[in-house]
Structures are given as C-alpha cells and as structure tokens.
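What follows is a short report on a single structure.
Note that this complex is displayed minus one protein chain, with the remaining chains in position.
The chains carry the letters A and B, assigned in the order they are written, with residues numbered from 1 in each.
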C-alpha cells in the first residue's frame, strides 16, 4: 500500500490540519487593537466581556462564512456544470445587494431578518435566471459562461445604482459590496448561523448534487428528479450568500478558488471533499482576516479587499493555467 | 429597399431629436442658450460615435453580443484614478489638478493599461480572445475593489465629487477638451476606415480569416488600438456609460440584420447618438436632472440585456 494512503499518514495530516485551524482561531481571537491575553480573560471582567461581545462572534462568523461560501461555490459549479461559476461570477452577490437595497428603500423599518429574506429571494431568483440561461444556451464554452455571469452581475448593480442614486445612498451601498468583519458584534451577527442548516443540507444532498453535476439526462437515468435537486441547490446557495452578505458584506472569489484548487487535488466527489472544502474555506478566510488586521495595524483593511485581491489573482492564474 | 427606408427613418428621427434638443422651450433672444446646448450636443455626438463604433468592432472581434470594451477595466481604472485624486486632495481637487490635466492623465492611464494587457496576453502564447476578456473583467473587478475601499473612507461631502465622475453628465462641458476629443475621434476613424473592409471576414472567426489570407493577429492589434483610443477618450471626456455599447449594438443587429460592416457601423453610430440625445433630452426636461443619462441608459441597457439572456432562442453569439 502506498504510504500516502496508510492510516498513520492520514492521521498526521488530519492532526496537522486541525492544529493549523486551532492556531488560526487562537490568533484571530487574540489579535486586535485592544490587547487581550488569555490569562486576563479570567481576571479582567471588562476584557472578558469585550472578548465575548466582539472577538468570539467575529471568529465564529469568519468560520461560518468561509466554509459556507466555499461550499456554496462548489454546489454552484456542479449545478451549472461549469468550473468557473460561483456567487462572484454569476451575479449572486449583486443580487443579494440589490435585495438589501430594495428592502432599505421600500421597507426600511423591518428587522435584519426580514431584510435577509428579501436578499435571499433576490439571490434565489437571480441564480435561477442564470441557471436557466446556462441550460438553454448552446455554447458550453467554459470561459463564456462566467463572462456572461460577470456581465449579469454588472447589470444587476447598474439597476441597483439607478435606485441608490435616486435615494442618495450610493456611498452606503458600496459598503455592502466590500465584506468587513470589524463590525461583527454579539447581537448583530446571528444571521450568519443560518449557514449551518445550509451546510447540513449540502451534506445530505452531497451525492445527489454530484450526480446533478453530470447533467440532467444522467440524473434522470438514475431515477433522480434533476430539477428538484437544482432548486434545492439554488436555495442552499441563496441561503448562504444572502446571510453572509447581510451580516458581513460581499466576500468575492472565495467560492471560486477554494473548490477549484481543492478539486485539482481531491477531485469532485462532494461526499468525499465536503469536509476538506469547508475546512479550507474557513481557514483561508481566517487567514485573510488576520492579514487584513495586521497589514496596516492599528487600522484595518476590509477583508473584502484582501480576499478580492488574493482571490482575483488566483482566479487569473487558474484560468491561464487551464488553457495549457 | 426596406433597409434604405429604415435608414432614412433613423436619420430623420436623429435630426428631429437634435432639433428638439436645441430648440425646445427656447427663448430666441438668448442665443447663449443655443450655444450652450450645441456644445452639449457636440459632446454627445462625439461620445455616441465613439461608443457605437468601438463597441460594434469589439463585438465583431470577440464574436459575441453581450460584451462591451468599456467593461474590460477601462472604466474601473478611470474611477479608481478619480477616487485616488479625491482621496488625496479632498475638496481641493479642482485647485490642484486642472480639468485638462485630469483628462490627459486619465487617457494616458487607460491607454497604458490596455497596452499592458495586450502585451501581457499576447506574450503568453496565443491565448484565446475570451481569456483576454475574462482577465480584463477580473482586473476591472480588482480596481473596483480598491475604489470601493477608498470611497468608503472618503468624507461624504467629498464623495459627491467622485459621484460626478462616476455618472456621466454632459452639463459641464469644457470646449477645449471637446475639440481635442473630436480631433482624436476624427483621426482614429480615418485610420480605421482603411481596415473596415476586413471586418466582414474577421466576423467569420479567426480560423476562417486566416484561411482567407488575412493577417488576423495584425488586424486585431490595429482594431484594439482603435478601440482603446475611442473608449479612453470618451470615458475621460464624460465618464463611464457601460451598457450603451451593448444596447446600441444589439439594436443594430435587430433593426439591420444585414451583416455588412460599413452599413452596420454607420447605423450603430446613429443609434448611439440618438439614444444619448434622446436620453439627455428626457433627463433635462422630464426628470429635471433628478438622475443622469448614464444611469438611465445603464438601467435600460441592463434590462435589455436581461431580456437578451432570457430569450436565448435568439442566439447570443
């Protein structure tokens, strides 16, 4: 048997991976302008309170959003049968933004949860439109579809701008488009937990989603209702994307690069790669957040920008590499 | 027969809307009004022709109906440039940098960017056109992210300065810039006119064009130069109107399905001018300047694009 498949090797790798994640969590919990040490948590009440109100929610939100968006991207790639489709390249983020904008303009008084449902509705409809388009279009060129998706996103944001300008909130809308975890506080971030049921759903639908990724006639041949799987998948995507946009703003590219890079190593069988994707997405986002906090310390770069730059460059590398 | 009828109708409506634009509710004793309006009109025609021409050529080169050169990073680099200036100088921006200098630097930046893109892409073996496009869009997104970041930090009062650059407005036209832009446009069009005859063949695709003996790579480079000049100048002149290009090109295909480029280019430029003038007229007299022409055109263009996506039976290639 190959050493790589032996049990001790797997144990070492898994142990190292968990260790790394714990280390990142630790750094995330104890990095910031306010100097908090582990020991003072028990002695200093004020510090402990700050820790609970700000640091823990922030780290939890990072973990959930990172894992959720990566998985959502993976599901989207299966449903669209295209490697380069993700919430960033299918207009999904812009649709969520549009939903929030409309809820602010038309029903400004409702609580956050209601705004999120609005965002979710828009996200779901936009993904549905996009998937519907892909299934009809006869050009299956891998690059062409994300191009359409990016254009689609631009259009949605043009329509949003039309309304934002009218109501004089162009500058505010920019904020949702740039993910930022610095304002995550206890009492305002709980919407992010909605990612949890989405992940559970992905887990139960893992095989079905992989099969749907092989196409409608393939799924039907195996006796599966292809379209119900697609709707379920889009629902999951909408849930993850809208809850993360509402809570922390848009985090671009993560749903694109994490699944793509992992697929090169581990393949595309969702049941097998699900934990790896969730793990990598969470660690990657934690890492980017720590970077954003330390880069221009004591100030903070919005994580949307850090991820946007790292992700954008990796995406370019991916498409250029693919051509070879 | 029918084509020429449509063409004359189009011309007539353009002349009509121009007359309306110049003369609507005008007091003839105040000829400075007419003067101001004709300057606005001239700038719209310059922008209209630039956008119409560059978008159609671009769509032919890239063999698709849904893209416009503006999306490929030009506009986001323009916005980024303006954001950086305002970010640094705040409300003193206009004292530090004159409108002319701003124009030149913006054009230089956009041209430089496109040059770098092409050099980079063409050096990397013969990557397909689509890769170039996707890379351009992704770069555009990166610039956009930078701009968004700075725009959040900027004081809300100063933000209005950027907002003026983000949304096209023909109201504050600088005549000197206008004449520079017109001369550039004219020179570019004369240069391009030598190569228009090849466009019908290029439309068949790279392989067919090479088979028919065209220097495909060379022609693409030349047209790309033309496109980047036109887009840079029109963007620096009035700001970004992303979706005008898509809108007018597709209207052209719809109205004049005859795919001969000289005719299509003319029609596309006419439609483009018509859209701008009509849009601006509506903004001035119906909306009372409550919104801007680029926002309205992007809105309509966006909806039209959605319609295009939805009715894919009309192939989007």
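Heads up, the rule we're going with is that contacts are C-beta pairs under 8 Å (C-beta built on N, C-alpha and C of every residue); 3 or more make two chains touch, one makes a residue touch a chain.
In this text, contacts and distances are computed from a predicted model.
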Undepicted complex member, UniProt protein name, chosen from "Acyl-CoA dehydrogenase", "Aldehyde:ferredoxin oxidoreductase", "ATP-binding cassette domain-containing protein" or "SusD family protein": "ATP-binding cassette domain-containing protein"
Partner chains on view for the chain not depicted: A
Selected residue (touches chain absent from view) among A:206, A:278, A:301 or A:319: A:206
Sole contact to the chain not displayed, among A:23, A:200, A:222 or A:317: A:222
Contacts of subunit A with the absent chain, listed as residue ranges: 78, 81-83, 140, 142, 206-208, 210-211, 213-218, 220-225, 263-264, 267-269, 271
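By our rule, only the chains that are shown with their structure count from here on.
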Centroid distance [mean C-alpha coordinates] between subunit B and subunit A, Å: 34
Subunit B-touching residues of subunit A, taken from the complex the two chains share: 129, 132-133, 136-139, 141, 143-144, 146-148, 150-152, 154-156, 158-159, 161-162, 165-166, 170-171, 174-175, 177-178, 252, 301-302, 304-305, 308-309, 312, 315-316, 319-320, 323
Contact footprint of subunit A on subunit B as seen in their complex: 64, 66-67, 71, 124, 127-128, 130-131, 133-135, 137-139, 141-142, 145-146, 148-149, 151-152, 154, 156, 159, 163, 166-167, 242-243, 290-292, 295-296, 298-299, 301-303, 305-306, 309-310, 312-313, 315-317
